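Of the protein chains in this complex, one is absent; all others appear in place.
When the chains are written out, they are named A and B in that same order, and each has its own residue count from 1.
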Amino acid sequence: MSALILWWTLWIVQAALVLAMCCCVYRMARGPRAQDRILALDALYVCAMLELLAFGVRTGTTIYFEAALVIGMLGFVATVSLAKFLMRGEVIE
Amino acid sequence: MTTFDAAEVPLWAAILGSALLLLGAGLTLIGTFGLVRLHSFYQRIHAPTLATSWGAGGMALGSMIIFTASSARPVLHEVLIALFVTVTTPVTLMMLGRAALYRDRSEHNPGALPDQTDDLE
Partner (left out) sequence: MARLLPYPLLTAGLLLMWLLLTSFTPGQFVIGIGVAVGASHALSALGEASPPIRRWSAIPRLVGIVTYDILRSNLAVARILLSASGRPQRSGFVRVPIRLRSPAGLAILAIVITATPGTAWLDYSSTRGEILIHVFDLGDEQEWVELIGDRYERLLLEIFE
């Protein structure tokens, strides 16, 4: 019974997250300005991280957790440096 | 590394965990939907916080409950993801907001600016 519940839940959760990623990609492609694209990229990182968490529950291993943590950290650093680039036009001052 | 088989998860944990996972994914979807639907950048900046506050929190809690109930010891490391995301997103959003404000100000875009921004630094 619980295997069936988990199977359906994870199916819906992963589909919702893929849909969320599509929304981010739409905003990233559409723009209109650089800050919109960076905001969408940040949200895309978060969605990818949550998708990996869902994978972890589906497969029942904690190995995806580390991947999710790495994506979260990379997303943070990438967005901060891109925002800094927008502000000053250069990353390293 | 902890592993479990889906059939071993107790029913209460499966239901509670599933509800939290669905809440998290649903809020994330609504947030990114707002990213598509809203019309100005300053409105859109509010949309991803849905995904990073209770979206990530709900999913981390749900997976924590499912893992803990089906293995012998508590599995709590997902709390790190929720904490990390909640603390770092404000930093990125703040920097993005300031960058947008700076760009709008230097281009003299109408409508996006509050009054007397010239002395904001």
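Going forward, contacts are C-beta pairs under 8 Å (C-beta built on N, C-alpha and C of every residue); 3 or more make two chains touch, one makes a residue touch a chain.
The structure presented is a predicted model; accordingly, all values stated were derived computationally and were not measured.
For the chain excluded from display, the touched partners among the shown chains of the whole complex are B. Touching the missing chain, out of B:Val9, B:Leu61 or B:Leu93, is residue B:Leu93. Residue B:Leu101 is the one among B:Ala13, B:Ile66 or B:Leu101 that touches the chain not shown. Although one chain is not displayed, its contacts with chain B can still be listed: residues 27, 30-31, 33-34, 37-39, 42-43, 45-47, 49-50, 52-54, 76-77, 79-80, 86-87, 89-91, 93-94, 97-98, 101, 114, 119-121.
Here is the rule we use: only the chains that are shown with their structure count from here on.
Per-chain CA centroids place chain A at a distance of 9 Å from chain B.
By the touch rule above, chain A contacts chain B in their complex via residues 1-3, 5-7, 9-10, 12-14, 16-17, 19-21, 23-24, 26-27, 33, 35-36, 38-40, 42-43, 46-47, 49-50, 53-54, 56-57, 60-63, 65, 68-69, 72-73, 76, 79-80, 83-84, 86-87. Put simply, chain B touches chain A in their complex at residues 1-7, 9-11, 13-15, 17-18, 21-22, 24-26, 28-29, 31-33, 35-36, 41, 44-45, 47-48, 51-52, 55-56, 59-60, 62-63, 66-67, 70, 75, 77-78, 80-81, 84-85, 88-89, 91-93, 95-96, 98-100, 102-103.
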